[in-house]
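With one protein chain held back, the other chains of the complex are shown just where they sit.
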């Protein structure tokens, strides 16, 4: 799947996964987003970058923050946005996904943000997209969520500087079901993180990710001395009920409490992709505390998505 | 709840209820809306007032006219509008209302129009809103619908002039379930109406409103000599079935027919917040007749909401 997103000259044509995206490309996106941050988060005139271009939000899975973040990113670049309401779509009449893409391409839509519960749907669309049309993965199954990975890197970059190689980063929780974890881990490795720690209940650890970091079976050990703590959402909606005894039990064993946070470096930052299950994977006092950068992550999503859209549609 | 909407210097920061809003403030909003009316209702270039600002329609209750009215008001002030589809929202994943607010604030959304079936939701969000972010109540339970109250005042102002003190105003029908009635009554009292008449079936009269006007148990008595007749929607969807015997029965006892309208002053105006139950609380011949200002009310909603948004986001 990873090769579908690159043009023959190596340029990024789509954004489907961070797997295989070069360090140079990641850094360029982060720098672009940093520069756009001012514009994105201030009430000023819009940038004319995508004037006359059309962005389609093709969300086959419900979302608030992600759809709105992409919508605002597009609007603040002066693009026109069409929200494709899937419940109302012709897919009900049996039109295939590819025909839907072809149809919207024929109306001269330029960029499609695709969220789907099945792994591989954005890659499938990217394979079939016409020249000049870009597909951005807005999250597919537990495969990838590359713009979340990128905005997380932007957030770390703002707090910890350009050099990721010295950072200790702990990724904690329901790694198995998390597309965010996969995209974060790929980006962290590409940006040079050596000390990458993965901590999850045994039944929620994705076996294929073991190769990327040091695996811990206790949260305390993973947190000790960390610079960055990335908590994951417990995705109860995707799991067999029996995996987790109770919310209270999960919090006791795997939740980020203030006591546990004290084990990390004093200037460690706490991240979460949202939406949070408060008092399940994270204590409210931590989520709302001084080391939390969770709302900044949300804010960074807008300029990062502006950077991605600009890059894919430029030229 | 009423104090959450004012800044320390007394300035209006949110609009949650008309309870406690000063006469000066009401009059300023009405005058602003009068001035905007021309622009709002003519196909001209938009006003640049809210260029670069983002308005979110956060509707937890279905609505046509109100959402569209706010959307058009925002668009005609050059704001960007995001419609937050609650059925598709992360609230399904268990995110709290406050986290939803925080998330959208972090993306630099400036004003939230909130409609919710539970009393107090807009006030709750206003309590938690960041500085510079405004909450507008788009209707909560049977508590308040302040922009409807304001647009009703604008409509009366256009027909009856600036001095409300001499007007006889009758509010008639399902007062118990009506957030519109509450906001109208508060505004009418603040603007100096002395002769305020409330008429409702005993079981649909809100006891706490008795203090605001003279209570009638027959519609004919309430209408006699009135300048303004504000009919209310019979909110069958909010009531125990048994309260009303039948539509025909209700119309016979409480409906505004042409015969009854003849009891009012010859130049009395007939108002209704919509959507109407024709031949239940109001005869079609009255609703569509020469004394009806019902469609003008709808039209006045756009400039009044423009006035409110301008006022809350200005500076």
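Of note:
Letters A and B name the chains as they come in the text, with residue numbers starting at 1 for each one.
Quick note on the criterion: a residue touches a chain if its C-beta (ideal position, glycine included) is under 8 Å from a C-beta of that chain, and two chains touch if they have at least 3 such contacts.
Computed from a prediction, not measured in an experiment: that's the story for all the values here.
Considering A:19, A:110 or A:281, the position touching the chain not shown turns out to be A:110 (whole complex).
Among B:111, B:244 or B:302, the one in contact with the hidden chain is B:302. Touch with the chain that is not drawn comes from one residue among B:11, B:46 or B:166, which is B:46. In the full complex, subunit A touches the omitted chain through residues 51-54, 80, 82, 84-85, 87-96, 99-100, 102-110. Contacts to the hidden chain, counted on subunit B, fall at residues 40-46, 59, 62-65, 67-69, 71-72, 75-76, 237, 274-278, 295-296, 298-299, 301-302.
Everything below uses one rule, namely that only the chains that are shown with their structure count from here on.
A separation of 41 Å divides the Cα centre of subunit A from that of subunit B.
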